[in-house]
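Below you'll find the structure I mean.
All protein chains but one are shown in place.
Let's look at chain A:
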Amino acid sequence: MTDEILKTTPLNAAHRALGARMVGFGGYDMPVQYEGVLAEHRWTREHAGLFDVSHMGQCRITGEDATAQFERFVPGDYAVLKAGRQKYSLLLNAEGGIMDDLMAGRPDHDGLYVVVNAGNKDADFAFLKANLAGDAKLTVLSDRALIAIQGPEAAEVMAAHEPVLAEFGFMDCARLVLFGVDCFVSRSGYTGEDGYEISVPNADAERIWNTLLKDARVKPIGLGARDSLRLEAGLPLHGHDIDPSTSPVEGALTFALSKSRKERADFNGADRILKELADGPSRVRVGLSVKEGAPAREGAEIADMDGTVIGNVTSGGPSPTLGRNIAMGYVPPEFAELGTDLKVIVRGKPAAAEVVAMPFVAQRYYRKPKA
């Protein structure tokens, strides 16, 4: 525990009214749980969970040069991204390390709308402001809160408020009037479930939050379940599973490297990243099923069957959906093949583990049927 003064989101009073247990996260006073992590996790997988993610950073990057300038620091092809679509990407340093992971989209025709991680947002925005050239301009949307609704019933809940949202496919986004106010909406999230992230004006956040909670299918979900949900979905958490020392290849995020960008090799760290793609990285992020004993958490060593330490767990814990312990961590590529038997060492005790495919729990994103 530190004595730092925590910032609050516009929903802080609402969390306290709901009896949330609050913790410091990313510099903010945030709800870690309401009724309990396991119950909230299961509710999200079965119904619809409501998350306050207003601590995350939201910005616009606008101007004629916005896309070209943004692309210098991310390996995604944003020049061809159509209005109404968003894309996951990585903010890369000069060494090809991952400064942050982010979502960037075109909700309208006014440049990009970008969402970054809470703990990195000040650094990200400062970096981009210092480095975006030409007429590209970054505007931080500190006047906006961000609410996520996730789960198999999320689409029905939102369609009752705005029918057009049901027609969105995964990663579609828009700027539209919702709950009577100007919102940015995308069909995406961080749980592996179908759902939406909704950027709303700070002044309207509590009203919208409470409106959504009136629906019996919706319950508030804290950061505890958000973490176990994203772990099951195989999604990395920046600062833990990926960081400025890890490359997209090591992080098993090569899907974020657009073909055209690899061909042009014109993004930060392209030399290292293309070399790793050709020759293989020295380590790679894998999923582990821990078959016995205690949960293997961040920092636990991973050993081969001879007991030689070959890597570390970067996040792990119990999977409420699977009823067993899962983890992700880094190992040399020769140990990364699915089915490889390994050991994880928890409090000095080796426990059997196996390399398994991620996501651990199938993602259920809504993909529109092909016309």
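Criterion: contacts are C-beta pairs under 8 Å (C-beta built on N, C-alpha and C of every residue); 3 or more make two chains touch, one makes a residue touch a chain; residues count from 1.
Here is the rule we go by: contacts and distances are computed from a predicted model.
The chain not displayed here is annotated in its UniProt record as "Glycine cleavage system H protein", chosen from "2-oxoglutarate ferredoxin oxidoreductase subunit beta", "Amino acid ABC transporter membrane protein 1 (PAAT family)", "Glycine cleavage system H protein" or "Acetolactate synthase".
Looking at A:82, A:109, A:347 or A:370, the residue that reaches the missing chain in the full complex is A:347. In the complete complex, the hidden chain is touched by one of A:119, A:151 or A:224, namely A:224. In the full complex, chain A touches the omitted chain through residues 21, 32-33, 36-39, 41, 224, 227-228, 294-295, 297, 317-318, 320, 347.
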